[in-house]
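One structure is given here, and the rest of the page talks about it.
A single protein chain has been omitted; all remaining protein chains appear in their positions.
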Amino acid sequence: MSFKKVVVFPAKLENLAAIDALIKSTAELAGLDARSIYAIRVATEEACSNIIRHAYQGIEDGTIECGCYSNMDSFTLVFRDSGHVFDLTGVPSPDLDSCLEDRKAGGLGVYFIKQLMDEVSFEHIPGTGNVLTLVKYLTPDSEKSST
Amino acid sequence: MSFKKVVVFPAKLENLAAIDALIKSTAELAGLDARSIYAIRVATEEACSNIIRHAYQGIEDGTIECGCYSNMDSFTLVFRDSGHVFDLTGVPSPDLDSCLEDRKAGGLGVYFIKQLMDEVSFEHIPGTGNVLTLVKYLTPDSEKSST
Amino acid sequence: MEYIVEKLKHCDLLSISGRIDSQSAPELSEALDKIMESGQHKIVLDMSEIEFISSAGLRILINAQKKCKQQLVAGELVLAAVPERVHEALDMAGFLPLFTIEDELTHAVGNI
Partner (left out) sequence: MEYIVEKLKHCDLLSISGRIDSQSAPELSEALDKIMESGQHKIVLDMSEIEFISSAGLRILINAQKKCKQQLVAGELVLAAVPERVHEALDMAGFLPLFTIEDELTHAVGNI
(Lines give C-alpha, C1' and ligand atoms only; values in the text may rest on other atoms or scores of the structure.)
Protein backbone atom coordinates (compact mmCIF):
# COMPACT_ATOMS: atom_id res chain seq x y z
CA MET A 1 0.00 0.00 0.00
CA SER A 2 1.23 3.48 -0.81
CA PHE A 3 -0.45 6.73 0.14
CA LYS A 4 0.10 10.24 1.37
CA LYS A 5 -1.73 12.59 3.69
CA VAL A 6 -0.91 16.26 4.27
CA VAL A 7 -2.57 18.51 6.86
CA VAL A 8 -1.72 22.05 7.98
CA PHE A 9 -2.11 22.98 11.66
CA PRO A 10 -1.77 26.33 13.44
CA ALA A 11 1.48 26.16 15.40
CA LYS A 12 -0.10 26.00 18.88
CA LEU A 13 0.65 23.60 21.72
CA GLU A 14 -3.05 22.79 22.00
CA ASN A 15 -2.86 21.25 18.50
CA LEU A 16 -0.26 18.66 19.53
CA ALA A 17 -3.00 16.18 20.43
CA ALA A 18 -4.68 16.65 17.03
CA ILE A 19 -1.37 16.21 15.21
CA ASP A 20 -0.77 13.07 17.26
CA ALA A 21 -4.22 11.72 16.33
CA LEU A 22 -3.45 12.29 12.63
CA ILE A 23 -0.02 10.65 12.78
CA LYS A 24 -1.31 7.74 14.85
CA SER A 25 -4.22 6.90 12.56
CA THR A 26 -2.05 7.27 9.46
CA ALA A 27 0.69 5.05 10.87
CA GLU A 28 -1.91 2.45 11.82
CA LEU A 29 -3.32 2.59 8.29
CA ALA A 30 0.22 2.08 6.98
CA GLY A 31 0.35 -1.17 8.94
CA LEU A 32 3.19 -0.30 11.30
CA ASP A 33 3.66 -2.35 14.44
CA ALA A 34 2.62 -0.86 17.79
CA ARG A 35 6.20 -0.17 18.83
CA SER A 36 7.02 1.76 15.67
CA ILE A 37 3.78 3.69 15.89
CA TYR A 38 4.59 4.81 19.42
CA ALA A 39 8.13 5.78 18.36
CA ILE A 40 6.76 7.89 15.50
CA ARG A 41 4.24 9.56 17.81
CA VAL A 42 6.97 10.58 20.26
CA ALA A 43 9.24 11.83 17.46
CA THR A 44 6.33 13.88 16.09
CA GLU A 45 5.58 15.44 19.46
CA GLU A 46 9.23 16.37 19.91
CA ALA A 47 9.56 17.81 16.40
CA CYS A 48 6.30 19.78 16.46
CA SER A 49 6.69 21.10 19.99
CA ASN A 50 10.15 22.35 19.03
CA ILE A 51 8.72 24.09 15.99
CA ILE A 52 5.98 25.68 18.11
CA ARG A 53 8.22 26.65 21.04
CA HIS A 54 11.52 27.39 19.31
CA ALA A 55 11.13 27.91 15.54
CA TYR A 56 8.17 30.23 16.01
CA GLN A 57 9.52 31.90 19.14
CA GLY A 58 8.36 35.51 18.96
CA ILE A 59 6.38 34.81 15.79
CA GLU A 60 2.56 34.84 15.75
CA ASP A 61 0.24 32.80 13.51
CA GLY A 62 2.81 30.26 12.35
CA THR A 63 1.69 26.96 10.86
CA ILE A 64 3.06 23.44 10.67
CA GLU A 65 2.42 21.36 7.61
CA CYS A 66 2.44 17.68 8.53
CA GLY A 67 2.91 15.27 5.66
CA CYS A 68 2.74 11.48 6.01
CA TYR A 69 4.02 9.34 3.14
CA SER A 70 3.71 5.59 3.23
CA ASN A 71 5.09 2.99 0.84
CA MET A 72 6.12 -0.66 0.97
CA ASP A 73 9.46 0.06 2.61
CA SER A 74 9.03 3.06 4.83
CA PHE A 75 6.87 5.60 6.56
CA THR A 76 7.99 9.19 6.09
CA LEU A 77 7.01 12.30 8.01
CA VAL A 78 7.68 15.77 6.58
CA PHE A 79 7.17 18.79 8.83
CA ARG A 80 7.31 22.22 7.18
CA ASP A 81 7.41 25.53 8.99
CA SER A 82 8.37 29.09 8.16
CA GLY A 83 9.96 29.99 11.49
CA HIS A 84 13.56 30.53 12.49
CA VAL A 85 16.05 28.40 10.62
CA PHE A 86 17.45 25.64 12.80
CA ASP A 87 19.15 22.43 11.72
CA LEU A 88 18.51 20.02 14.56
CA THR A 89 20.68 17.36 12.95
CA GLY A 90 23.63 19.30 14.29
CA VAL A 91 22.50 19.21 17.95
CA PRO A 92 24.95 17.14 20.02
CA SER A 93 23.71 14.28 22.22
CA PRO A 94 22.94 15.20 25.81
CA ASP A 95 25.04 13.80 28.65
CA LEU A 96 22.99 10.87 29.94
CA ASP A 97 25.45 9.73 32.59
CA SER A 98 25.82 12.65 34.97
CA CYS A 99 24.50 12.43 38.50
CA LEU A 100 21.11 13.81 39.46
CA GLU A 101 22.37 17.27 40.52
CA ASP A 102 24.23 17.80 37.24
CA ARG A 103 21.59 16.31 35.00
CA LYS A 104 20.01 18.77 32.56
CA ALA A 105 16.23 18.65 32.53
CA GLY A 106 15.89 19.52 28.86
CA GLY A 107 17.72 18.76 25.66
CA LEU A 108 16.15 15.31 25.23
CA GLY A 109 13.73 16.06 22.40
CA VAL A 110 16.16 16.11 19.47
CA TYR A 111 17.97 13.12 20.93
CA PHE A 112 14.69 11.17 21.11
CA ILE A 113 13.91 12.01 17.47
CA LYS A 114 17.30 10.69 16.36
CA GLN A 115 17.02 7.57 18.50
CA LEU A 116 13.51 6.73 17.43
CA MET A 117 13.69 7.38 13.68
CA ASP A 118 15.85 5.68 11.04
CA GLU A 119 16.58 8.83 9.03
CA VAL A 120 16.49 12.47 10.12
CA SER A 121 17.26 15.26 7.65
CA PHE A 122 16.80 19.02 7.57
CA GLU A 123 16.60 21.40 4.69
CA HIS A 124 16.00 25.13 4.56
CA ILE A 125 14.41 26.28 1.34
CA PRO A 126 14.85 30.06 1.11
CA GLY A 127 11.52 31.77 0.57
CA THR A 128 9.64 28.63 1.59
CA GLY A 129 10.98 27.62 4.98
CA ASN A 130 12.23 24.69 7.00
CA VAL A 131 11.66 21.08 6.03
CA LEU A 132 12.30 18.34 8.56
CA THR A 133 12.08 14.83 7.17
CA LEU A 134 11.84 11.79 9.44
CA VAL A 135 11.82 8.25 8.07
CA LYS A 136 10.93 4.98 9.77
CA TYR A 137 11.71 1.78 7.88
CA LEU A 138 9.08 -0.90 7.77
CA THR A 139 10.69 -3.98 9.23
CA PRO A 140 9.53 -7.45 8.13
CA ASP A 141 8.07 -7.69 11.63
CA SER A 142 6.02 -4.54 11.32
CA GLU A 143 4.79 -5.67 7.92
CA LYS A 144 3.71 -8.96 9.41
CA SER A 145 1.79 -7.36 12.25
CA SER A 146 0.01 -5.17 9.69
CA THR A 147 -2.14 -8.01 8.43
CA MET B 1 -39.10 -27.47 42.88
CA SER B 2 -38.82 -29.80 45.84
CA PHE B 3 -35.95 -32.21 46.51
CA LYS B 4 -33.72 -33.68 49.15
CA LYS B 5 -30.10 -34.72 49.31
CA VAL B 6 -28.42 -36.57 52.19
CA VAL B 7 -24.69 -37.32 52.45
CA VAL B 8 -22.65 -38.74 55.34
CA PHE B 9 -19.14 -37.38 55.99
CA PRO B 10 -16.44 -38.51 58.41
CA ALA B 11 -16.31 -35.85 61.12
CA LYS B 12 -12.91 -34.38 60.19
CA LEU B 13 -11.97 -30.73 59.69
CA GLU B 14 -10.53 -31.56 56.27
CA ASN B 15 -14.07 -32.46 55.15
CA LEU B 16 -15.46 -28.97 55.82
CA ALA B 17 -14.63 -27.90 52.26
CA ALA B 18 -16.44 -30.93 50.81
CA ILE B 19 -19.48 -30.30 53.03
CA ASP B 20 -19.43 -26.67 51.88
CA ALA B 21 -19.30 -27.76 48.23
CA LEU B 22 -22.34 -29.99 48.76
CA ILE B 23 -24.37 -27.33 50.56
CA LYS B 24 -23.40 -24.65 48.06
CA SER B 25 -24.35 -26.63 44.96
CA THR B 26 -27.59 -27.79 46.56
CA ALA B 27 -28.56 -24.26 47.63
CA GLU B 28 -27.80 -23.03 44.11
CA LEU B 29 -29.96 -25.78 42.67
CA ALA B 30 -32.75 -24.70 45.05
CA GLY B 31 -32.60 -21.26 43.46
CA LEU B 32 -31.54 -19.28 46.52
CA ASP B 33 -30.11 -15.80 46.05
CA ALA B 34 -26.35 -15.31 46.48
CA ARG B 35 -26.73 -13.67 49.87
CA SER B 36 -28.79 -16.51 51.32
CA ILE B 37 -26.42 -19.08 49.86
CA TYR B 38 -23.48 -17.43 51.58
CA ALA B 39 -25.41 -17.26 54.87
CA ILE B 40 -26.22 -20.97 54.68
CA ARG B 41 -22.61 -21.83 53.90
CA VAL B 42 -21.37 -19.92 56.95
CA ALA B 43 -24.02 -21.49 59.21
CA THR B 44 -23.03 -24.92 57.91
CA GLU B 45 -19.36 -24.34 58.62
CA GLU B 46 -20.13 -23.18 62.15
CA ALA B 47 -22.46 -26.11 62.85
CA CYS B 48 -20.21 -28.79 61.40
CA SER B 49 -16.97 -27.46 62.87
CA ASN B 50 -18.67 -27.43 66.30
CA ILE B 51 -19.77 -31.04 65.82
CA ILE B 52 -16.22 -32.03 64.78
CA ARG B 53 -14.42 -30.04 67.49
CA HIS B 54 -16.88 -30.17 70.39
CA ALA B 55 -19.52 -32.90 69.92
CA TYR B 56 -16.90 -35.49 68.97
CA GLN B 57 -14.25 -34.23 71.36
CA GLY B 58 -12.36 -37.32 72.53
CA ILE B 59 -14.37 -39.55 70.20
CA GLU B 60 -12.80 -41.19 67.12
CA ASP B 61 -14.48 -42.08 63.83
CA GLY B 62 -17.57 -39.92 64.29
CA THR B 63 -19.68 -39.00 61.29
CA ILE B 64 -21.92 -36.09 60.29
CA GLU B 65 -24.99 -36.74 58.22
CA CYS B 66 -25.81 -33.64 56.16
CA GLY B 67 -29.34 -33.45 54.82
CA CYS B 68 -30.59 -30.71 52.49
CA TYR B 69 -34.33 -30.38 51.94
CA SER B 70 -35.71 -27.88 49.50
CA ASN B 71 -39.31 -26.91 48.82
CA MET B 72 -41.20 -23.89 47.53
CA ASP B 73 -41.00 -21.99 50.80
CA SER B 74 -37.75 -22.94 52.46
CA PHE B 75 -34.36 -24.59 52.41
CA THR B 76 -33.74 -26.86 55.39
CA LEU B 77 -30.45 -28.31 56.63
CA VAL B 78 -30.40 -31.23 59.03
CA PHE B 79 -27.11 -32.23 60.66
CA ARG B 80 -27.03 -35.49 62.60
CA ASP B 81 -24.21 -36.69 64.81
CA SER B 82 -23.75 -39.24 67.59
CA GLY B 83 -21.37 -37.22 69.76
CA HIS B 84 -21.86 -35.50 73.08
CA VAL B 85 -25.31 -34.07 73.62
CA PHE B 86 -25.34 -30.28 73.36
CA ASP B 87 -28.28 -28.00 72.71
CA LEU B 88 -26.77 -24.93 71.12
CA THR B 89 -30.11 -23.13 71.12
CA GLY B 90 -29.44 -22.42 74.80
CA VAL B 91 -26.09 -20.69 74.24
CA PRO B 92 -26.34 -16.99 75.21
CA SER B 93 -25.29 -14.25 72.79
CA PRO B 94 -21.68 -13.09 73.10
CA ASP B 95 -20.90 -9.56 74.28
CA LEU B 96 -20.26 -7.66 71.06
CA ASP B 97 -19.66 -4.28 72.66
CA SER B 98 -16.67 -4.72 74.95
CA CYS B 99 -13.38 -3.03 74.13
CA LEU B 100 -10.60 -4.85 72.33
CA GLU B 101 -8.81 -6.07 75.49
CA ASP B 102 -11.98 -7.59 76.95
CA ARG B 103 -13.31 -8.99 73.69
CA LYS B 104 -13.54 -12.81 73.60
CA ALA B 105 -12.02 -14.32 70.49
CA GLY B 106 -14.43 -17.25 70.34
CA GLY B 107 -18.09 -17.86 71.00
CA LEU B 108 -19.24 -16.39 67.67
CA GLY B 109 -20.16 -19.60 65.87
CA VAL B 110 -23.51 -20.32 67.51
CA TYR B 111 -24.38 -16.63 67.36
CA PHE B 112 -23.68 -16.59 63.61
CA ILE B 113 -25.91 -19.64 63.07
CA LYS B 114 -28.78 -17.95 64.89
CA GLN B 115 -28.29 -14.66 63.06
CA LEU B 116 -28.02 -16.19 59.63
CA MET B 117 -30.82 -18.75 59.73
CA ASP B 118 -34.56 -18.21 60.17
CA GLU B 119 -35.15 -21.25 62.39
CA VAL B 120 -32.68 -23.17 64.57
CA SER B 121 -33.80 -26.23 66.54
CA PHE B 122 -32.06 -29.04 68.37
CA GLU B 123 -33.27 -32.49 69.28
CA HIS B 124 -31.52 -35.40 70.95
CA ILE B 125 -32.96 -38.76 70.00
CA PRO B 126 -31.71 -41.31 72.52
CA GLY B 127 -30.00 -44.23 70.82
CA THR B 128 -29.75 -42.25 67.54
CA GLY B 129 -28.04 -38.98 68.45
CA ASN B 130 -28.19 -35.23 67.96
CA VAL B 131 -30.26 -33.57 65.29
CA LEU B 132 -29.66 -29.92 64.47
CA THR B 133 -32.18 -28.39 62.08
CA LEU B 134 -31.54 -25.05 60.35
CA VAL B 135 -34.15 -23.44 58.11
CA LYS B 136 -33.79 -20.56 55.67
CA TYR B 137 -37.00 -19.14 54.22
CA LEU B 138 -37.09 -18.44 50.52
CA THR B 139 -37.93 -14.76 50.14
CA PRO B 140 -39.81 -13.53 47.05
CA ASP B 141 -36.50 -11.95 46.11
CA SER B 142 -34.55 -15.16 46.31
CA GLU B 143 -37.22 -16.92 44.30
CA LYS B 144 -37.01 -14.27 41.63
CA SER B 145 -33.24 -14.51 41.36
CA SER B 146 -33.65 -18.27 40.93
CA THR B 147 -35.00 -17.93 37.41
CA MET C 1 -6.18 -20.87 51.98
CA GLU C 2 -3.04 -19.47 50.35
CA TYR C 3 -0.97 -16.54 51.42
CA ILE C 4 1.96 -14.31 50.51
CA VAL C 5 3.90 -12.00 52.83
CA GLU C 6 5.59 -8.92 51.42
CA LYS C 7 7.97 -7.11 53.77
CA LEU C 8 7.74 -3.36 53.20
CA LYS C 9 9.42 -0.50 54.99
CA HIS C 10 6.31 0.62 56.87
CA CYS C 11 4.55 -2.72 57.39
CA ASP C 12 4.26 -6.33 56.33
CA LEU C 13 1.60 -6.92 53.71
CA LEU C 14 -0.11 -10.28 54.12
CA SER C 15 -2.33 -11.29 51.21
CA ILE C 16 -4.61 -14.24 51.83
CA SER C 17 -6.87 -15.98 49.39
CA GLY C 18 -9.42 -18.75 49.28
CA ARG C 19 -11.28 -20.34 52.13
CA ILE C 20 -10.69 -19.60 55.80
CA ASP C 21 -12.54 -22.09 57.94
CA SER C 22 -11.78 -24.10 61.09
CA GLN C 23 -9.49 -26.32 59.02
CA SER C 24 -7.36 -23.59 57.47
CA ALA C 25 -7.55 -20.90 60.18
CA PRO C 26 -4.41 -22.26 61.92
CA GLU C 27 -2.40 -21.44 58.75
CA LEU C 28 -3.55 -17.83 58.95
CA SER C 29 -2.63 -17.81 62.62
CA GLU C 30 0.86 -19.11 61.87
CA ALA C 31 1.38 -16.57 59.09
CA LEU C 32 0.46 -13.73 61.46
CA ASP C 33 2.55 -15.17 64.30
CA LYS C 34 5.60 -15.45 62.06
CA ILE C 35 5.29 -11.78 61.11
CA MET C 36 4.91 -10.69 64.74
CA GLU C 37 7.80 -12.92 65.84
CA SER C 38 9.98 -11.14 63.26
CA GLY C 39 9.32 -7.96 65.25
CA GLN C 40 6.85 -6.39 62.85
CA HIS C 41 3.53 -5.43 64.46
CA LYS C 42 2.24 -3.20 61.69
CA ILE C 43 0.43 -5.56 59.39
CA VAL C 44 -1.86 -4.90 56.45
CA LEU C 45 -4.10 -7.84 55.59
CA ASP C 46 -5.18 -7.87 51.95
CA MET C 47 -8.54 -9.64 52.14
CA SER C 48 -9.59 -9.05 48.54
CA GLU C 49 -9.17 -12.68 47.49
CA ILE C 50 -10.96 -14.30 50.41
CA GLU C 51 -13.75 -16.46 49.05
CA PHE C 52 -15.17 -17.61 52.40
CA ILE C 53 -14.53 -16.86 56.07
CA SER C 54 -16.13 -18.34 59.18
CA SER C 55 -15.86 -17.33 62.83
CA ALA C 56 -12.72 -19.46 63.06
CA GLY C 57 -11.00 -16.90 60.82
CA LEU C 58 -12.39 -13.93 62.73
CA ARG C 59 -11.07 -15.41 65.97
CA ILE C 60 -7.55 -15.29 64.52
CA LEU C 61 -7.97 -11.66 63.49
CA ILE C 62 -9.04 -10.46 66.91
CA ASN C 63 -6.20 -12.34 68.62
CA ALA C 64 -3.66 -10.83 66.23
CA GLN C 65 -5.10 -7.34 66.69
CA LYS C 66 -4.75 -7.73 70.47
CA LYS C 67 -1.10 -8.78 70.17
CA CYS C 68 -0.27 -5.96 67.75
CA LYS C 69 -1.86 -3.27 69.93
CA GLN C 70 -0.30 -4.62 73.15
CA GLN C 71 3.22 -3.86 71.94
CA LEU C 72 5.23 -1.16 73.68
CA VAL C 73 5.34 0.68 70.38
CA ALA C 74 1.77 -0.09 69.43
CA GLY C 75 1.29 -1.83 66.12
CA GLU C 76 -1.92 -2.53 64.28
CA LEU C 77 -3.58 -5.09 62.07
CA VAL C 78 -5.29 -3.13 59.29
CA LEU C 79 -7.88 -4.87 57.14
CA ALA C 80 -7.80 -3.86 53.49
CA ALA C 81 -9.88 -4.49 50.38
CA VAL C 82 -12.53 -6.33 52.37
CA PRO C 83 -15.10 -8.13 50.18
CA GLU C 84 -18.77 -7.41 50.94
CA ARG C 85 -19.50 -10.81 52.52
CA VAL C 86 -16.43 -10.60 54.72
CA HIS C 87 -17.44 -7.10 55.76
CA GLU C 88 -20.88 -8.41 56.73
CA ALA C 89 -19.27 -11.12 58.86
CA LEU C 90 -17.04 -8.52 60.58
CA ASP C 91 -20.12 -6.40 61.18
CA MET C 92 -22.14 -9.30 62.58
CA ALA C 93 -19.22 -10.12 64.92
CA GLY C 94 -19.13 -6.51 66.13
CA PHE C 95 -15.55 -6.20 64.89
CA LEU C 96 -15.94 -3.06 62.76
CA PRO C 97 -15.05 -0.65 65.64
CA LEU C 98 -11.97 -2.71 66.51
CA PHE C 99 -10.18 -2.49 63.16
CA THR C 100 -9.10 0.16 60.71
CA ILE C 101 -10.67 -0.91 57.44
CA GLU C 102 -9.31 0.54 54.20
CA ASP C 103 -10.90 0.08 50.81
CA GLU C 104 -7.67 0.62 48.93
CA LEU C 105 -4.57 -1.44 49.59
CA THR C 106 -2.38 1.56 48.81
CA HIS C 107 -4.17 3.63 51.44
CA ALA C 108 -3.78 0.86 54.00
CA VAL C 109 -0.06 0.58 53.35
CA GLY C 110 0.39 4.34 53.07
CA ASN C 111 -1.45 5.18 56.27
CA ILE C 112 -0.38 2.47 58.71
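Order as written gives the chain letters A, B and C; numbering starts at 1 within each chain.
Quick note on the criterion: contacts are C-beta pairs under 8 Å (C-beta built on N, C-alpha and C of every residue); 3 or more make two chains touch, one makes a residue touch a chain.
On a predicted model such as this, the values are computed, not experimentally measured, just so you know.
Undergrad: Let's see if you follow the contact definition: name the visible chains touching the chain that is missing.
TA: Hidden chain, whole complex, touched shown chains: A, C.
Undergrad: What residue numbers in chain C mark contact with the hidden partner chain?
TA: Residues touching the hidden chain, for chain C, are 6, 8-11, 13, 44, 105-107, 109-112.
Undergrad: Provide the residue numbers of chain A that touch the chain removed from this figure.
TA: 13-14, 16-17, 20, 38, 41-42, 45-46, 49, 52-53, 96-97, 100-101, 103, 105-106, 108-109, 111-112, 115-116
To be clear about the criterion, only the chains that are shown with their structure count from here on.
Undergrad: What topology does the chain touch graph have (line, ring, star, complete, other)?
TA: Topology of the interface graph: other, matching no listed pattern.
Undergrad: Among the chains, which has its CA centre at the largest distance from chain B's?
TA: The chain farthest from chain B, judged by C-alpha centres, is A.
Undergrad: What is the distance in Å between the mean C-alpha positions of chain A and chain C?
TA: Distance between chain centres, rounded to whole Å: 53 Å.
Undergrad: If you average the Cα atoms of chain B and of chain C to get two centres, how far apart are those centres in Å?
TA: 26
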